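With one protein chain withheld, the remaining protein chains of the complex are depicted in position.
Chain nomenclature is as follows: A, B, C and D, assigned in order of appearance, with residue numbering initiated at 1 for each chain independently.
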Amino acid sequence: MNVKGALRPVRTLKAVYRLVPRVLKKPGLPPGTPVYTGRQKVERPKIAVFDYDEAHYEERVAERIEDCFPLVDTPAITWINIDGLHDAELITKLGEKLELHPLVVEDIVSVGQRPKLEDHEKHLFIVLRMLSYNGNEDHLESEQLSLILGRNYVVSFQEREGDAFDAIRERIRYLRGRVRKMGADYLAYALIDVVVDHYFVILEQLGDRIEALEAAVASEPTPELLREIHHVKREILLLRKSVWPLREVVSGLERSESRLITKATRVFVRDLYDHTVQVIETVEAVRDTVAGMTDLYLSAVSNRMNEIMKVLTIMATIFIPLTFLAGVYGMNFRYMPELEWRWGYPVALGLMFVAAMAMIVYFRRKRWF
Amino acid sequence: MNVKGALRPVRTLKAVYRLVPRVLKKPGLPPGTPVYTGRQKVERPKIAVFDYDEAHYEERVAERIEDCFPLVDTPAITWINIDGLHDAELITKLGEKLELHPLVVEDIVSVGQRPKLEDHEKHLFIVLRMLSYNGNEDHLESEQLSLILGRNYVVSFQEREGDAFDAIRERIRYLRGRVRKMGADYLAYALIDVVVDHYFVILEQLGDRIEALEAAVASEPTPELLREIHHVKREILLLRKSVWPLREVVSGLERSESRLITKATRVFVRDLYDHTVQVIETVEAVRDTVAGMTDLYLSAVSNRMNEIMKVLTIMATIFIPLTFLAGVYGMNFRYMPELEWRWGYPVALGLMFVAAMAMIVYFRRKRWF
Amino acid sequence: MNVKGALRPVRTLKAVYRLVPRVLKKPGLPPGTPVYTGRQKVERPKIAVFDYDEAHYEERVAERIEDCFPLVDTPAITWINIDGLHDAELITKLGEKLELHPLVVEDIVSVGQRPKLEDHEKHLFIVLRMLSYNGNEDHLESEQLSLILGRNYVVSFQEREGDAFDAIRERIRYLRGRVRKMGADYLAYALIDVVVDHYFVILEQLGDRIEALEAAVASEPTPELLREIHHVKREILLLRKSVWPLREVVSGLERSESRLITKATRVFVRDLYDHTVQVIETVEAVRDTVAGMTDLYLSAVSNRMNEIMKVLTIMATIFIPLTFLAGVYGMNFRYMPELEWRWGYPVALGLMFVAAMAMIVYFRRKRWF
Amino acid sequence: MNVKGALRPVRTLKAVYRLVPRVLKKPGLPPGTPVYTGRQKVERPKIAVFDYDEAHYEERVAERIEDCFPLVDTPAITWINIDGLHDAELITKLGEKLELHPLVVEDIVSVGQRPKLEDHEKHLFIVLRMLSYNGNEDHLESEQLSLILGRNYVVSFQEREGDAFDAIRERIRYLRGRVRKMGADYLAYALIDVVVDHYFVILEQLGDRIEALEAAVASEPTPELLREIHHVKREILLLRKSVWPLREVVSGLERSESRLITKATRVFVRDLYDHTVQVIETVEAVRDTVAGMTDLYLSAVSNRMNEIMKVLTIMATIFIPLTFLAGVYGMNFRYMPELEWRWGYPVALGLMFVAAMAMIVYFRRKRWF
Partner (left out) sequence: MNVKGALRPVRTLKAVYRLVPRVLKKPGLPPGTPVYTGRQKVERPKIAVFDYDEAHYEERVAERIEDCFPLVDTPAITWINIDGLHDAELITKLGEKLELHPLVVEDIVSVGQRPKLEDHEKHLFIVLRMLSYNGNEDHLESEQLSLILGRNYVVSFQEREGDAFDAIRERIRYLRGRVRKMGADYLAYALIDVVVDHYFVILEQLGDRIEALEAAVASEPTPELLREIHHVKREILLLRKSVWPLREVVSGLERSESRLITKATRVFVRDLYDHTVQVIETVEAVRDTVAGMTDLYLSAVSNRMNEIMKVLTIMATIFIPLTFLAGVYGMNFRYMPELEWRWGYPVALGLMFVAAMAMIVYFRRKRWF
């Protein structure tokens, strides 16, 4: 694997992950006021509608939300997917049609929610976090996905257009799998399943980056790597904040007493729960590994430093006594008999050589280098 | 962001956060003795009264607490807000009117309480901690807010005057939101909601400071930053002590069997609970991040130190053998043939130059600098 | 605050806190053998008796334990306080009178017990730990307080005479508070309340010492401070061992189905429980702070060390090339034209000066000092 | 023990343990699609069938899975063992015969499952992880073992051929133990028991390697050892991921209300549970020990480094003042009376010797070496 490739420079780290996100509730407003708290990501909301049962299916893009209302009342399964949440009026209208509680409407557009499941008798309200690496894999983005699951309809709210659900659309269009044979609850399950499956993709990418990091830390520890470790830690924090509450959501779905979840779907939800637990365990394992990497980095740094200091100190130490000897014979005493000897100079040089050798042998014996 | 601006000097740290606050119960006094344990922050208590139902509202400042008593008995919702708790007589009188237990009265004025919820059948007693940065954002202050929620009244006790509840006052005055349409329980909910929303504001400010700190630690680690990290850790400690018990309070309200909490309000309390959990999770994430910052600081310090030591040691090492050579040719032996050579001096200088170059090349090869 | 004053020398640390206390059960003896396991702290046990109801009270010091027995049978509340536990016969006699289980008698004199609550139908047996700083605040002492709460009597056992309960005696004598109006259960509550209140006093003192320590660590880290930190950690260990089980005791009292605890007292016990939780939280906060102090110390030490090393290394580095230059012109080559120059010496000195300046400027640029 | 032998070089670490395994579910596919997610390890699946009761037994290798179906319907216990999971058709056919849920079929071939137990009324579905060191003990491999336990049959699915179950085959063939006398549930128990017993073998090998590592770290700390520690940490991570969920599986079997588990077998399952807990405790103890080993390594490294630095610095320090003295008498002042003295040179040498001795004595006194 190309280490350099996997370790792109961390541009504008601070701009990417705010430690405390700005998208939380605006203080002071009365509860139940629907105000979109994210950045507007699409020009105008896109309303995509699927209406299907085992025998037929119909697919279209609605101009106005009111166009979808007749479909909701038919016995066929209706799936309304809304991309873009800044149009408060649209959401409010839909909320009135589906008899959503004002707080539910607020939560749909207040996009900093943690995953949760609320049972409102006539419908279930589910909030999830979808994670994705943006184009250059540089950073992880978190988007809110809200689902309303009614008797025979599912409404999904996303902040922007995405291709995450294309596989499900294909399955509906071409009768793949069992989605056309089952109810709205299975559709909702399938949507959540796609989100959870995508966590595995992200974990794989993250795993690759971490292994590249480990290799880099071991071979050449630089301060940039430390920052990258810090960066990865934050991504894992983001993952944990998304998946831990998800477990409660899925186990809530499984144990829910709502008659909206049929027994046939419940088996699938249990399977989904297993996957969620597996995601959590993998996240925790990844987290443990990254936690140990700072130590690895520090010990790699100090190893290199020690090596430098050791070699240099040894060199210095060898020369210091020699310099002293040279200094002695540089003294200007009048009566220094050695200076007059014929072989004084060669003997002094030899003495120096022997002293240096003795020290080198001693250091070797002690296995200092 | 201006790092310098975000990192004002930490004046009088010790004076601000006592590790063990002084405001705890005075030992020896019989239980149930109402003694204000805080510092007196207002000259005399201010009693502000709201009396409203869907059709009308009335607002005034009462001179004496007794003036409010008739309002409590009317069917309209009465909200009495008392700023300043040092007047034991006032509180005691009110306590007698509302049939508060002596321990409740004591807890209202003994302002070091942790958040709690007590069900006294005729009323609920709720204690919260309000946090705020004082003017210069230098430190976090914690104030006790006590609420008595009765059938058709709410009494709130604050240590000082503040503008936290102005938004609610506006909503009552101008019929915004649904506060005028609902009961005293909704008013109590709205008050708590304001407190929780304010935690988000504080978390944002704290998040900004921490990110400024992180940038500063990475660019130039100074001991002041370490003290600042320590300071932030204490603020987070204060936050945790305020919000963890709050969760129990809010979940207690939600699950409470008290008939004082209507079903309509319970939905809002559940929403409040979600916010509380979100606050807690954010606090924990902030805490984890700050916990890792000491390591970041230490590694930044040792990185800088290592760099200095490395360059200096390398320089020293290069000159030590050269100095030895110079020493050799400074010896005063009578018979040193090199000294007599015509080109002795230039050759010696050249030798030194070559030795220095060889060492530099070696260090480069080893990637020591 | 006077740092020096708060940091008295740690005399004979080891003698004070045994990591594993010696006061545990003697192995081999049959269970239920009453043997005092502490050091004898008073010459002979002091038996102080209060007998009171709302209308009258009587107070005396009994010579023999048998003198108190008639009072126990009267309907008035009787409080027997015994200071000094080494007289096994006295305790055994009392145990027989009150029909205590032999294991209870053993636990009363085996003074290394952890706090606990036992319901023996006819009476409750409560064990607490009283903590106190001895005179010079040098170290924390832990003493066992055992309580027997019967229908209309309380017996309290202390290892030595103390003034902890004087406030309660005053309240009984002078009819302060509600102790004279309520039953034996309220008296027991009041005794425990005093113990818990005293923990706050100790926590304040501990908090002051820790803050003085923090200041000292930051300004001048010495190995003595590290030992002091270690010492404080042990005190906190002692505190934790006392207060964590206390919570179970108090919550056990609150939830107890014993008819010995009246409903009126239960409200006070709930309040006591809140205080206990507050003590625990404060202990944990103090513990967290102290846990971080070793890091603070180590980083302060290494900061100072780094500073020294840095300045010294810089100085050495500046002089090493200069010394080399001096060495070059100290060589004895016959043909060294510079030596003959008129301005050779000043030029050499100037060269040295320039080299030194260049290095100083370079170090400044790199912000090494 | 031969340290070198136990510490074979860590070849291609990354290839062995992917931090995030690739064998997880493929995103996008409809749930219930059986796709083998491992690497194909055998050319074609091997189907080994045992059919036995107390009186007789029959053993054969089936060519086609359909050949086994008649045996499943007989009252005798049938054990079908399938090695190799890449033939989706085979598994699907068997799934139809045994009325397995499509998700169960998917889980059997999707080999990254965590251990679990599912009760499908007519059969129990059990997933386990088998761990083994490959030939050269270099790394740990994890393989999925799935079991279907029906009224009178057990089907086991393995990824490759192995000899783990040979002992059970022997017991069936030669009537050893009680396997022939008991039902299919006992056979399933016996298979799980073999897996758990094998964990002990792996733990012993791991324990030996860790002890060899400890000895090596103490005697000669090299960076390779640090990598080896890191490697062992990952193996322990793998172990933990296998055994923690196993506990739930076994305790689920013990408490299961399924009539497939007879009372006689339940006693054995309880015993199995004890073993599982013991495995977990040993894994945790091993983990604690390895966690402390990084510290041991770092302190061993810094000990060696300190020793080197100390001796070298002492040597340098002794010679520096001597060199200064030599320098002084190398000065060229015209009027330096010592230089003219008859005994100037020997006295100077003596002075140097005395200074060196004094320093050595001083260092010794301070116990610096």
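Keep this in mind: a residue touches a chain if its C-beta (ideal position, glycine included) is under 8 Å from a C-beta of that chain, and two chains touch if they have at least 3 such contacts.
What you are looking at is a predicted structure, and each value in this text was computed from that prediction instead of being measured.
In the full complex, the chain left out of view touches C, D.
Screening D:V35, D:V61 or D:V267 for touch with the missing chain picks out D:V267.
Not every partner is drawn; the one left out touches chain C at residues 14, 18-20, 22, 24-25, 27-33, 101, 103, 107, 112-114, 116, 118, 220, 223, 226-227, 230, 233-234, 237, 241, 294, 297-298, 301-302, 305, 308-309, 312-313, 315-316, 319-320, 322-323, 326-327, 329-332, 336, 338-345, 348-349, 352. Hidden from this view is one chain, which touches chain D at 1, 167, 171, 176-179, 190, 193-194, 197-198, 200-201, 203-204, 206-207, 210-211, 215, 218, 267-268, 270-271, 274-275, 277-278, 281-282, 285-286, 288-289, 292, 295-296, 299-300, 302-303, 306, 309-310, 313-314, 316-317, 320-321, 323-324, 327-328, 330-336, 366-368.
Following the convention adopted for this analysis, only the chains that are shown with their structure count from here on.
The chains touching chain A as well as chain B do not exist; no chain touches both.
If you average the CA atoms of chain B and of chain D, the two centres end up 44 Å from each other.
Touching of two or more other chains is recorded for residues 330 of chain C.
Taken as a contact graph, the chains are arranged in an open line, each linked only to its neighbours along the path. Those chain pairs judged to touch are A-B, A-D, B-C.
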